[in-house]
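Remarks on the structure that follows.
Here the complex is missing a single protein chain, while all its other protein chains stay put.
By letter and in written order, the chains are A, B and C; residue numbering begins at 1 in each of them.
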């Protein structure tokens, strides 16, 4: 039987190029006709040169992670072959440039060697067509109707007729070429469900969510892997009456976001670790002056410049504890591309309601990977606006009024006549500087009270879902983009008869304590897998809930595979 | 019997001035003749205007804290009287300006009302002499030989004969005036031991320690309460062949310290919370590139600008977790002015040995309070220098060589011919950019290994002293400047028959885990008192050692008194 | 925003008095501090333009001078050290109808805030930046500042300042400020005119105010001797002349040194997509299908 659920990996050097785009195009074409896709990409930090690879998992059923290893490896060069061939599954396919790659004998895989570059050069007289040629071969070999690919090529080159022509030729050549090949493998895309799906990256979904939530000011400074949020905002915001600013640095970006929000506009910035480090002084100001705003940190591998194009969940400490002094901030982490919508809208909702900075932790893999996603139900994303001093006498208006829930009405310049000065100094209810011990105590407590109030609305099933066995022995607690791999590992464990469940909170501060406590006390072991060295989330759980978890840490710039997590489950439950 | 162990508090408005200097002068004079003194000062964040107060505790025996309340209150104005009279001890003394203060009747205190300002204006025709007049009265009333005060006045005005004359007159007038007063209290300074002592602030001791350790480069940006470290370095470093730079901001300060250290010079910066927030990106670079350096953070009350002239232990989170990504840094906290020497020298020792940033957490109270300290034994402060590539072939030199202890030889430009590039990117042993998973894993582990090595040399009695009952039921774990108040509270508890002990580590990261674990497991309850809202150290202990401590938190800009800690001890051991 | 809008007053509306711009909170500056003069000039400028208090935002960083917002009855932000201009940028871009004043010290704007100054000027953000230059750090008690005299001895530079002092007027011109003027705190009436001019100017207005620190660096005598009005026929639209003056002046000239009409970013960005659409998620998502 043909297998229409498989993983293709493409590897090559960026000096030649086309690795990422070839994969992206194939994935997009498959998605267009109704397959579910899940992609992953990783590239060097140089603009040209260095090894990049791309992976797409294609299936007729929902996919939650990039999967384990790959079924089909397309090696542009020898280095790619050597690096990835060990990940090829049993009976997997190696498709390679027969002039550039010398595969060693291996009875477990099926090999198709084609002189791609030579064909492009000699037959097509179009060296830059190599990628499209390969695309054609892939379509022919694995059952992708070439029509959709042709559509894409046409759109892309619609203003350059000659190039379009040549690319179509290359595509056709590749497709026809496969008829000469004796197909030995069983990977073949059957008919998909033809349901319309969106193909989006995490950054796309975060941006869309923000726009939906009413964000109308964005300021940012370019940084991988957050730059495309800035770029999308730059092109989109003006269409909806908003403004986007490329700031001179990250401090200016956040400062201007503070200003815009003070002036009544929902506002956001997006950065990665280094930029976030520069923002922590202003983060404290936002919390002190109670300014609603959202900061996206698309984490990359640190410390310092680190591995700027690789993922890591290494900035949780910084999000939770960065900045001087004691001040509340809310920290969120979306668990998938689809979930990025919800969490992005939630970020604005919580920021506006609790008038404090909200940090949304994404990471390089989530920001840049694409997923096919189904219906986006806008109704379940409530849009929230801040409390204003309606009906309050401007003469007696207290901007920082002590209230039970910690939230006080916020006046907007130009709209409200309730003038006040937003202070970085400790202040009384009016906002006037006041350095007495009593006021500092009360104001600090008032500010933190907002987190207690917020906790009540996030400690629930929707924002802290549980998955798996009701009677689990092992409970996995994860955060952020690892959700899909954990879920698939849990599925595998359940199938193997292991009693496992997983919990995956979207809100990391304040923690959904009740649900977490209940979960922890219901299992024998707790496992916290995360992509960092210090076990930052496990540490957070230990400090706040006294949880002594088994830690599973991976660093190095690649996400967890389901298999890695499954192995740990087995180790804990079977071998221990 | 006369009591020569007492606490004087002086309060007034800075618009009039003299509150702090009057107290300082009295304290200094008392110290000169051999008394132990311990001062505390707190002032508004404005330059002129607002209430300031000063307190000095004077004793013939060692004093460890500012004590509880005060025995003598000198009220410059009605506000000062109202604010502080409640802290006056039974049979305490109120000395006040009889034209400006209306004390309410109170049989428990002794009152001396003197029209200070009127005397200065009418009798002395020298309004600015009010403070010296009061000093004279204090000397006469409480038994301070006026000779030492005269000496101070003379030195101060040695270039302005007329002013000197007038001040001496005011001093004499005040001293003589007391002969007309019927002394009713029992506070009287007897003869002191005449042992030579130093009067230093924490900042003085940190600076002296740094100079002793070999620090020859300092860069800083002014900020309360760290500015005087910059100022002392600016005047002193050039005398010893060093350089001090007032940088344009804190990022420039730390960046230049990184540069100076890279170039082979022991280097330091000093700041407070807001400045430290700005430094966290560069902190990561220093850790990544393995550059030895010391950052002093004299903590003030946050968040944001907060209460810039008040103390708080609110930046521990920031010191431990600030910055993006996983990277090692060492965090120290001196426990007293005397201890500032040791910890400052230690900071350089650890920085040089482990080639990483060392953060020294002081706070406003410790930085600015004076203590009389006895002999400074320079021999117990080992001076350490970094490992150099002596004997290593420059061709095969590996700057970031994997070693068992994590420490690799560091070449110095100009001195060594082992050229290399210090990288913020992840790198191989040479220092060359390398983004492979394996290298990132190994290099991260190598960097963190330095903390494990360092832990071995700090997990000892000297750097983590224990005090109190060997069989304690309650163990107090404190950090930083709270040591003195804890010690006096423990003494009081021991006297009351309560079984209490205290441990006070100077190194907060890496923690002296063995000693802490042993201590924790030897007691029934653990109490962690600290001057912040979130219980940052208690949180650190919970996350790392699983300690579930009782927390005692105080915020508001004032240090713990021994009584406050004692009350908590009692609450835990007696009433619970 | 059209110039006129800023000074429009509904016909028959009551006149807003100078007093109404005072917050009622007494300035905490030392007696004799130059900042008193700047504050009173600011009150006067606001009254002269009859601006609505709730349509004015005064933004500052940290420093003695940066305390100013608390003494006005308008909206205000007392931010962190050095970041007043980017905060003000965000306010202006979010609501261009507001009148923005940025007030701060030589340390705040020309030491830690140098980069923001240049970029706010280059973008020509429509606001008025009043720098109260006392050539020292007042609030942190008398360290040197980037405008301190060469050789100036202070606690942080006991052997004297070695760096070439920043010339604020030259620096503003080189950064692209479109209105550059100088005032003196001891001449609050003239200063009020200059500030009003800056507010009326549709772009980045920089006002360099010599404002002595009475407590730590009393320069009244020096300024009294060194200030001088611009020549009566001064052509404020000549950039080269303005730069030459800034380069060579031995006296500190008071008045409007340079003025230029240039599109302000706050206006430009509103014109990018003149037809504002309502955001509709379903429609927006089409691009991803």
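Here is the rule we use: a contact is a pair of C-beta atoms (placed from the backbone, for glycine too) under 8 Å apart; a residue touches a chain by one contact, two chains touch by 3 or more.
As the structure is a prediction and not an experimental result, all values here were calculated from the model.
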Visible partners of the omitted chain are A, B, C
The one of A:4, A:248, A:371 or A:530 in touch with the missing chain is A:248
Touch with the missing chain holds, among C:170, C:186 or C:230, for C:170
Where A:123, A:231 or A:441 are the choices, the one touching the absent chain is A:231
Given B:212, B:388, B:442 or B:517, the correct residue touching the omitted chain is B:212
Among the options B:197, B:329, B:368 or B:554, the absent chain makes contact with B:197
Contacting the left-out chain: of B:17, B:49, B:113 or B:259, that is B:259
Logged for subunit B, residues touching the omitted partner chain are 196-200, 204, 208, 211-212, 216-217, 219, 236, 238-241, 243-245, 247-249, 251-253, 255-265, 267, 281-282, 284-285, 289, 376, 378, 411, 413-414, 416-425, 432-433
On subunit A, the omitted chain is touched by residues 45-50, 221-224, 227, 230-231, 234-235, 238, 246, 248-250, 274, 304-305
The missing chain sits against subunit C at residues 111-116, 118-119, 122-124, 146, 159, 162-167, 170-171, 173-176, 239-240, 243-244, 247-248, 262-263, 265, 268-269, 272-273
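Please note the rule applied: only the chains that are shown with their structure count from here on.
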Between subunit A and subunit B, the Cα-mean centres are separated in Å by 44
Among subunit C residues, those touching two or more other chains are 62, 78, 80
Subunit B touches at least 2 other chains through residues 45, 274, 304-305
